[in-house]
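A single protein chain has been removed from this complex, and every other one stays in its place.
Note that the chains are named A and B in the order they appear, and that numbering of residues resets to 1 at the start of each chain.
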């Protein structure tokens, strides 16, 4: 390409210092961040993979896993490394390892499903609103603003209680309140894309809105939503744990991490490990999701 | 308009012939994550009190980096080698404390975009008094009086009222006047104007330049104009240094430079300047090729790949900047002849 005479073409905005100063000013920060993303991707990714594998595959491979709920009081409060109970048992005689695995399954199921629902509904709502624009967009976004302004934990609490506590209802409640976040994100991304040359070109070529949305906009918005959704899975898991902790989550027949922490609270001075072990699992899962999400966002440059 | 501010001659060197700023063999490299960027590759410049030097070059030629190096304002990734002397003081390797004492008091700087170089949430007055009180032991009240004087000095209308306003309430030209007032708050001997008029419209440009030259004469300052605009240099500078790829490639007094361009790059720059004499709709000659990659250090002349006069020798050997005619230095093996008319080489 023919280079214009220096700066003359762009006498206004061109910053002569731009290349060397700016590019390098962020040098070390960028370099370290990039090195960080390498680590930030693999370490949490591997840990998460192990957690998922343990929760979903272990019970299949190792069939003799004791039931998480049908413990006998005769075997209550066994210390860790007891025969047959790697981490011991709780005051009701339930095996802690099997409760942990089961709880992890509940957390991941709730987190992933509610997130998928929210992403699908919120994402399409946001894309559609932004693409159409006009009063439709204004009204939709105002409604979602109202929803986002709500103390969502409170509402999830109320909704899931009134729907009678069950895993499915918790999932519905959480996904309902994740819609506005995804919709906003999708809208912002779509607004940027809407003015892109290839989208305008497709429009002028007479393609229908639905086709443009599906073919040109969605493939570009989706990666951003997916990256962001990692953070949302973490949030959803935290909400689920909070609900269970408060006793408003999944019913007692399905042990979850939040419930284990809540039950262990009574024994906090005598057996702190009853609280600490599930807390550690919860923390590890969330921190991995968060670092992974952050690292991905930094790498892809998504907002 | 008169002001009570007198030039602070005490900080000037006694010898009027001694240069104010001497840059010798300045090299600046930036570390990036995968390469070294050699932004400045051995620059020599001098500025005397009362003199105006224009440093001309395109983006990435190293002119801004050079000026930031003088101010010690480079990011931490930069390595500076060589010598920058401001009066008697060596600026390279100066500790943060001494550097801070120097900035604003001995050297001031104005930047390209006055809309961005003033803090949007601070009143004009506070930004100005800050510059004064950092260096001078003045009470709040004295500093304020002085600030209003300075605003009057840069011919800002209604200075006492502007004192209380925010940057966004001022026009671009007015903001740049405020920037000049800030830069001159402590009467530095040297003022660096980094593309100071690029972001302004043409009439304001002329006003700001006139103001700058006027103040320079009054306070016998050294003035460095960093610009990509050859026309600006021709009208206001005493001396012109043209930079390309981190080196000075031609240097001469302005009149001589315009009349006897030697370096093909300078020639191309001049030809690329729009002129009234040019027939309407005639295409502007552009410099073909890309700006040099600052990561590689080639043995040859950096301009050779884009140069219409380059020959084999230019690829392998780098011409040094030497005084080949009286007071006229250039770095080229095959310089343009005097009779080459504007644009002739290209056509």
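Throughout what follows, contacts are C-beta pairs under 8 Å (C-beta built on N, C-alpha and C of every residue); 3 or more make two chains touch, one makes a residue touch a chain.
The rule we apply is simple: contacts and distances are computed from a predicted model.
A.B. asks: Between "Aminotransferase", "ABC transporter permease", "Quinol oxidase subunit 2" or "PH adaptation potassium efflux system protein C", choose the name on the UniProt record of the chain that's been left out.
C.D. replies: "ABC transporter permease"
A.B. asks: Could you tell me which of B:52, B:117 or B:239 touches the chain that is not displayed?
C.D. replies: B:117
A.B. asks: If I consider the whole complex, including the chain that's not displayed, which of B:19, B:57, B:87 or B:108 touches that chain?
C.D. replies: B:108
A.B. asks: Which one touches the absent chain: A:121, A:148 or A:218?
C.D. replies: A:148
A.B. asks: Residues of chain A in contact with the chain that isn't shown?
C.D. replies: Residue positions of chain A that touch the missing chain: 22, 25-26, 28-29, 32, 135, 138, 142-143, 145-155, 157-159, 161-164, 181, 185, 228, 231, 234-235, 238-239, 241-242, 245-246, 248, 261, 265, 268-269, 272, 275-276, 279, 282-283, 286-287, 289-291, 294, 297, 302-303.
A.B. asks: Could you pull out which residues of chain B are in touch with the chain that's been left out?
C.D. replies: Looking at chain B, the ones touching the missing chain are residues 71, 73, 75, 96, 100-105, 108-109, 111-113, 116-123, 127, 130-131, 134-135, 165-166, 168-169, 179, 182-183, 185.
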